[in-house]
Structures are given as C-alpha cells and as structure tokens.
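Every protein chain of the complex appears in place save one, which is left out.
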Amino acid sequence: MSEKKMKNVFVQGAISPEKIANSISHHQVKTNIGGHDIFLGQVRADEIDGKIVKAIEYTAYEEMANQTIHEIREAAFEKFDLTCMHIYHSLGSVNVGEICLFVFTSSAHRKDCFDATRFIVEEIKTKAPMFGKEVFEDETHVWKENK
Amino acid sequence: MSEKKMKNVFVQGAISPEKIANSISHHQVKTNIGGHDIFLGQVRADEIDGKIVKAIEYTAYEEMANQTIHEIREAAFEKFDLTCMHIYHSLGSVNVGEICLFVFTSSAHRKDCFDATRFIVEEIKTKAPMFGKEVFEDETHVWKENK
Amino acid sequence: MKLKVKYFGLIAEFVGASEQSVIAKGLSVQDLRHQLETEYPKLKTITYQIAVNQKITSDQYLFNDGDELALLPPFAGG
Partner (left out) sequence: MKLKVKYFGLIAEFVGASEQSVIAKGLSVQDLRHQLETEYPKLKTITYQIAVNQKITSDQYLFNDGDELALLPPFAGG
C-alpha cells in the first residue's frame, strides 16, 4: 500500500497519550495486522552547563519538512511490507516529560513494523528541517542538535 | 536499573488502547526519558485451509512463563540502558483486531529502547511457554506455532 | 517414581487432561518420553519440549523426588 497524498505531520504542542490510544483503536478493524511498532520521542530535562531544560520550542521549515517526510513515508512503504503508517511531530512549546514525536507503523509480521519505525525515526532526525530551542528555567536557551 | 521482583505479565482477555495510554501517561513524570518504543501484537484474521480465524485463545504454563520473562527482563536491563520496561500478555480469548502482547521500553536515547523492545519480543516468542488456539467461525480450531 | 506431569495446548488435547500423576517406569526424561508416547501415540506426530521444575531440560535428565514435569508443544506467544 502506498499513499500518494502529502500529509501534514505537524500538531500544535505536545502529543497526548489519548491521541495515541485513539490511533491504536482505529487499527482494530484492520484484521490483517499482526504487529504495531510505536516510537515516541519525549522531551528530556537535560542538564546543560548547570541549567535544566524545562521545555523545547519546536519550529520547522514546514513545507520542506512535510515534503521530506512524505518522501520518507513513500520510501518506507517501498522498503517494508506495511499496512499503515502514521507520523506526527509537535510545533511550539513541549514541556519536559511530554511527547513531541509519534511514529506508528503496522504490518502483518513484526519484522516489517520494527524495521520501518526505526528507519522512519532515523530519517526524520537526519533529514527533516525541524529546529528545537531548549528553554531553561531562567528563560535562557540553547539550540538542540541531533546526533 | 534492575528490578528483582518477579512480575505477573498476564492479563485476562485483550489489552485495551486505554491501558496503553495510561501506561504512556505514567512516564511523563520521568523526565530523563527521551524515547519510548512500544510493540503491540494484534490477532490476525488469518485464512487457514479456507477458514478464517476469529479469535485466539491463549493459555500458558504461567509460573514458567513469568519466570522466563523475568529472566528476559533482567537480561534486557543488563544489555541496554533502560529507564523502564513493561510487558503484558493476554490469557483467554482475544478476538481478531485486538491486542494480545504489549512490550514497552523507555530510555534516555532512542537506540536502547529500539534494541530492547525488539530483543524482548523475539525472546518472548521463542522462550516463553504460551500457547494459542486459533478458533475459526465454525468453532473448529488449529494450534498456532511461532516462527 | 511418582511424577506430577502437566500438559499444555495441543498436548493437553491429546492426553485429555492438563495434569496427571504418572508412575514413571524409567529414571530419565527420555524414558518418560517413550512411556507417554506409547500411551498417547499422537505425541509422536509433533515436536515438543519437556520442562522439569519450569526449566527446559534434556532427555538425559534423571528425575528427583518432587519434580514437576511439563510437556510443552510449540510456543505461540505474542
């Protein structure tokens, strides 16, 4: 299955556990699915030079990020035998402990969804133009950089 | 972190999306977590010799399965740098489209949770004495066998 | 020796019970395997493992008093 229409991956603020549960529920009618793999990125209270991160403010070059993720999605459908795929990323402020990335793939057999979710997460981290301002308690900030 | 106490992984019937959402919510206070990886096993409506599976009835050698999974859990905490780990498996009847296995690991960095969830799922599939009766619409059945 | 033997899944179907008290005619797991396969010939048609006290064991294992045995058909968790 391949989805040609470009989707908007961005949601304002944190991704709620309820949104994740709803997304899982919607797959219970798809009885050809045997396994789901879900990755959730959560904002960490990192200590940087003695200060603790309290939130990350995400921005993105939205059109390019959506296009890039569209291509990642197409590549994943090509490489792996998937039933469904869902990708969401936060924009704006996400507090520590909250979820900023939700990648969800489903397949008949577990290998495909395991491989696909990991592939998608790695691709997003390296290729999608998204930016994160790590804000400290004292309102100063640093810019996050993916490794 | 290692957890010495043996846990009971078994729940009666299907695992609900709400249980999964609650489990995710409980991790939002753990601000050292950067990534979660969740695997969900879902019962497939497989066609076998022209008949369609409508449910799987799970049984287990419960004491041995809990002990085996306890050892898998300890091995995973040893091999990977994990913050948390949760494993649940259904007993009794689980309809097609419903979830029978829930493996959830969390770590500061994504590599550990990706590796850990996959390791745990593979280990459970090959080592934990659980049995699945695939029941067809006409109430006949076959016994499932993991590959 | 009198052994407690548990049966699961397909094997519980073959035997028609989930647990039995078995008077072992031999001393090893291999002996018990032969004894049960004679009594329940369908066992010969499948692959199964034997656990003693919740650990998969080899056919060479010699029973001790109070051992709990289990005949385990192929696993299907997940």
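We just call them A, B and C in the order they show up, numbering each chain from 1.
By our rule, a contact is a pair of C-beta atoms (placed from the backbone, for glycine too) under 8 Å apart; a residue touches a chain by one contact, two chains touch by 3 or more.
Everything numeric in this text was worked out from a predicted model, so none of it was measured.
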(request) Specify the shown partners of the omitted chain in the complete complex. (result) A
(message) Among A:S16, A:N32, A:Q67 or A:S93, exactly one should touch the missing chain; which is it?
(response) A:Q67
(message) Among A:A21, A:I38, A:V53 or A:V121, exactly one should touch the missing chain; which is it?
(response) A:V121
(message) From the list A:N8, A:N22, A:T59 or A:T140, pick the residue that touches the absent chain.
(response) A:T59
(request) Can you list, in ascending order, the chain A residues touching the missing chain? (result) 41, 56, 58-61, 63-65, 67, 89, 100-101, 121, 124-133, 143-146
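Criterion: only the chains that are shown with their structure count from here on.
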(message) Can you compute the centre-to-centre distance for chain A and chain C, using the mean CA position of each chain? Integer Å is fine.
(response) 48
(message) For chain A versus chain B, what separation do you get between their C-alpha means, in angstrom?
(response) 23
(request) Averaged over CA atoms, how far is the centre of chain B from the centre of chain C? Could you give it in whole Å? (result) 26
(request) Scan chain A for residues touching two or more other chains and write them down. (result) 110
(request) Mark out which residues of chain C touch at least two other chains, giving numbers and ranges. (result) 78
